[in-house]
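To start, the structure itself, in structure tokens.
Note that one protein chain of the assembly has been removed; the remaining protein chains are unaltered in position.
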Amino acid sequence: MSSIWGRNIKISVFGESHGPAIGVTIDGILPGIKLDMDYINKQMERRRPGKNRMSTSRNESDSVNIISGLFEGRTTGTPLCAIIKNSDKKSGDYRRTKNIFRPGHADYTGYVRYRGFNDYRGGGHFSGRLTAPIVFAGTVCRHILNQYGIKISSHIKSIKNINDKSFLQEEIDCNRMDRLINSEFPVIDQSVESGMKEIIYKAREEGDSVGGKIECIVTGISAGIGDPMFESVESVISHIMFSIPAVKGIEFGEGFMMSEKYGSECNDAIYADENGEIKLLTNRNGGINGGITNGMPILFTVAVKPTPSISKVQKSVNIETMDNEEISIKGRHDPCIVQRAIPVVESAAAIAVLDMLLEAEKIKGGMNYV
Amino acid sequence: MSSIWGRNIKISVFGESHGPAIGVTIDGILPGIKLDMDYINKQMERRRPGKNRMSTSRNESDSVNIISGLFEGRTTGTPLCAIIKNSDKKSGDYRRTKNIFRPGHADYTGYVRYRGFNDYRGGGHFSGRLTAPIVFAGTVCRHILNQYGIKISSHIKSIKNINDKSFLQEEIDCNRMDRLINSEFPVIDQSVESGMKEIIYKAREEGDSVGGKIECIVTGISAGIGDPMFESVESVISHIMFSIPAVKGIEFGEGFMMSEKYGSECNDAIYADENGEIKLLTNRNGGINGGITNGMPILFTVAVKPTPSISKVQKSVNIETMDNEEISIKGRHDPCIVQRAIPVVESAAAIAVLDMLLEAEKIKGGMNYV
Amino acid sequence: MSSIWGRNIKISVFGESHGPAIGVTIDGILPGIKLDMDYINKQMERRRPGKNRMSTSRNESDSVNIISGLFEGRTTGTPLCAIIKNSDKKSGDYRRTKNIFRPGHADYTGYVRYRGFNDYRGGGHFSGRLTAPIVFAGTVCRHILNQYGIKISSHIKSIKNINDKSFLQEEIDCNRMDRLINSEFPVIDQSVESGMKEIIYKAREEGDSVGGKIECIVTGISAGIGDPMFESVESVISHIMFSIPAVKGIEFGEGFMMSEKYGSECNDAIYADENGEIKLLTNRNGGINGGITNGMPILFTVAVKPTPSISKVQKSVNIETMDNEEISIKGRHDPCIVQRAIPVVESAAAIAVLDMLLEAEKIKGGMNYV
Partner (left out) sequence: MSSIWGRNIKISVFGESHGPAIGVTIDGILPGIKLDMDYINKQMERRRPGKNRMSTSRNESDSVNIISGLFEGRTTGTPLCAIIKNSDKKSGDYRRTKNIFRPGHADYTGYVRYRGFNDYRGGGHFSGRLTAPIVFAGTVCRHILNQYGIKISSHIKSIKNINDKSFLQEEIDCNRMDRLINSEFPVIDQSVESGMKEIIYKAREEGDSVGGKIECIVTGISAGIGDPMFESVESVISHIMFSIPAVKGIEFGEGFMMSEKYGSECNDAIYADENGEIKLLTNRNGGINGGITNGMPILFTVAVKPTPSISKVQKSVNIETMDNEEISIKGRHDPCIVQRAIPVVESAAAIAVLDMLLEAEKIKGGMNYV
């Protein structure tokens, strides 16, 4: 049981890649929020397949139909449910490979977990398509966060061995963040873009796929959000990030690099600025100490593996005959999903951050301490 | 609110570094389990401070006092509560630095989160000392897992820039696992041990600290454990791992390395062996596809940052005067916590794995499908 | 946040009375269950409005559209989502009274809770219409329980001051249970039926409404289900029962009557029958001791208040003018909802019982205790 996430807002995702529709219910959303459907559709568009040579040719409009929780354009505070139809299904593509587990996919594990009853078509509930409802839910959360002055942005940190700069090296200003948010292939150093795309096109030609890394930043978040131990900011964010198919690693701030350093190189010095406000000199810890935000931006990087759908010949097993067979996945697939995963990562981050903000709100009420 | 973790077993941790005691309540533990106190004490001993030059000289016996849930040597099935006294407290050490936030620690963030009311002595509830109850709870879980044939083992993958081999390169057999479990400084390639220790001793001399990486493996776990989306094996394990202070990154299988590869290099081929059992040829995905175990060992690596307690001079702020001051942390501290974090990582893994196993048990009941 | 219920199965309900649709997502349902749509539709039909003089004339077909979690007629194990369209909406009825809070309804409390942003039409998310998704979800659970040999049945224990017999007085056999389950106005003693209906018709003529009591029984459940303290069978069942609008009281077994008795009159004697099976002589405790089932049927009674929608003149306040005004509710309303609440009570009981059964399954796995 695993389609529900959250403590203070709860999102409940449903649907399969080739069923009639997918969707999400968000419970605990604040009442009175005016939804900006243009903003939502823009985010949906960023994730949507079928736009260019870098993604699958499956063409879904991914238009969102809100069936509850919205009244006269504003959230009611009761569950907000949105449905997205599956229109461009070609289940025939999958019937061919039904009985042969695709390596790297959840075909075999889903088969065992659900005793053979799961909907295998296009990965069913395991499909990357299920990230569309996450983008919807996350965009609603993000819209609220924007009003708090909290912005979320990210860029392609690498595609295979081509690296962009890091937010750790570059100062982040609003203009740059907006440029990244509005880009379909966001990179800090625009000189690396063409190289990255070349690698993706080449993988596509070869019937292969490539992975990469996404670096995400949350700015405008105040100190004191998050919790020690089991609800640390790292725990909460990593939990939801690993819900995104193909994510296989996450690090906060300098992350793995810190394991190769001295403590004196990892601590962020603290100072009071001219206004007496406490600040940090650096952001090696990714905005988090002891599981709680320290006022610097939350900064993390996720590793995205290459999509396992490749047309190259692979070894596998036919579940009916139990014969060892070979499989070459045809269908319509993405040679690289990193750029499409960007709005998903940002949306998931928005859900996590709003949930943690609401947690912190509980002790901010107008209580007099005695 | 964050001291409680779990869906099918729940652990609830309490205590502060310099309060009278720390402890944990485990709810949902199976009844009738004969607790092996020697086994438990051995794990507690692995984490215990004060044993050698590589750790703090704070000397705690960490003896466990079980006050509920155990009857005639066996678990009752009702909450199992264990208390560990804090005996060797030197709070004076901390009073000196009370008003100066230690960089890299949770002093500042805890102060903001709890509005200045948190117990700051020794980090209070944020202290690494709070991992002792996790080791107790995890060892109880591990003891149960052992009976399922599930074993958890790990090694120091690196200390600063000195690297051990990886479980990905080496075949894991039972003897090796037992050797690692019984070692206080477990490495696969024993030739790297002295170099690692040298670096730690040197850091100690210089009043500095070093980090490293821990690679952990869970063997004997069958396919079909875990869930898609929000309760993926990666989500569940990463959530609890980031509850361990100083963990700043996690990756599963080849993790970040996969982001630099082709899909054809990342998929694990599937085959049926001579007995008709489905197996995987490689374990690049760390035993997990689509969030669910595939029958290969679960494999993950965590990055542990150097402990932020260093005697080198650092910049910080005095909260009373709001002056910028310098701080040099005296007290008794660990030059490296990687080796002491090993039983914590294994224990946290045991808790997570048992919880996921129980989740899967729900659909294994004796139901006839109609 | 309150639209999600359950530990081992989770149901997430969404929708408003006059929105486009209402629905429910069930997570954690076992895979491979062949859904019997006839059985489901029959239960939906029992609750459906518009059938006779005893209920509102709002006519909804309440046909269920399953959009996920079902594949080739069987549950997949991933979230099962069902949508029910709202077709016969007459929102105009409500516009008239929009600004005058209807006494006894949630108009005022919902207004305060959601700061005026809730959908007030027909009670919005508070509407009794939201029990339709509960009937769907509960019927799926009930279908599974039937396969365990667990049956749920209930009857109208009273309408206003007309009382039926109790399950405590009468032996329950399968035939009787089936008769009750198939009846739209189930009573044990059929001689009271006409009197009950007379009272309902009379209330209708007078523009008033009447309440009553429902007694529900769960047979075939084995001993050892449920938990001490916070997840007692009584806690779990009462929690979900009070989610049903108009339920204002619940008692288990002899309930309130026990408060007027001696202990010697309340204990159920225990004996071993000829097969050495442990049984209870009586069922005063409603099948539950210490929060756990004792092998006797679970037995409870809920008090259903008269629906607050009456055409009699009532005092209230106009929220726009803040004037005290009088209100007479026209629209289409039920003079009595007790008979329509029966399938809802049974469905909610089915959800609760299945959840508790799965909880108990966790410790029934094939573990060897050592």
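By letter and in written order, the chains are A, B and C; residue numbering begins at 1 in each of them.
In this section, a contact is a pair of C-beta atoms (placed from the backbone, for glycine too) under 8 Å apart; a residue touches a chain by one contact, two chains touch by 3 or more.
Just so you know, these numbers come straight off a predicted model, no measurement behind them.
Colleague: Looking at C:Leu130, C:Ile152 or C:Ile298, which makes contact with the chain not pictured?
Modeller: Here the residue in touch with the unshown chain is C:Leu130.
Colleague: Under the stated touch rule, tell me which residues of subunit C contact the chain that is not displayed.
Modeller: 1-5, 13, 101, 103-106, 108-110, 112-113, 115, 123, 125-126, 130, 158, 160-161, 203, 208-213, 223-232, 234-236, 238-243, 245, 247-256, 258-272, 276, 278, 281, 285-286, 288-294, 303-310, 312, 314-317, 322-324, 359-360, 363
Colleague: What does the interface between subunit B and the hidden chain look like in terms of residue numbers?
Modeller: Residues in contact with the chain left out: 1-4, 8-10, 12-16, 19-23, 25, 27-28, 31-32, 67-69, 71, 74-81, 83, 113-119, 124-125.
Colleague: Which subunit A residues touch the hidden chain?
Modeller: 8, 28, 30-34, 77-78, 144, 147-148, 228, 358, 361-365, 367-370
Throughout what follows, only the chains that are shown with their structure count from here on.
Colleague: Nearest chain to the global Cα centroid?
Modeller: Centre-most chain by C-alpha means: A.
Colleague: Averaged over CA atoms, how far is the centre of subunit B from the centre of subunit C? Could you give it in whole Å?
Modeller: Here the centre of subunit C sits 45 Å away from the centre of subunit B.
Colleague: Centroid from C-alpha atoms only, then distance subunit A to subunit B, rounded to Å. What do you get?
Modeller: 26
Colleague: At what distance in angstrom does the C-alpha mean of subunit C lie from that of subunit A?
Modeller: Spacing between the chain centres: roughly 39 Å.
Colleague: Scan subunit B for residues touching two or more other chains and write them down.
Modeller: Within subunit B, the residues that touch at least two other chains are 228, 363.
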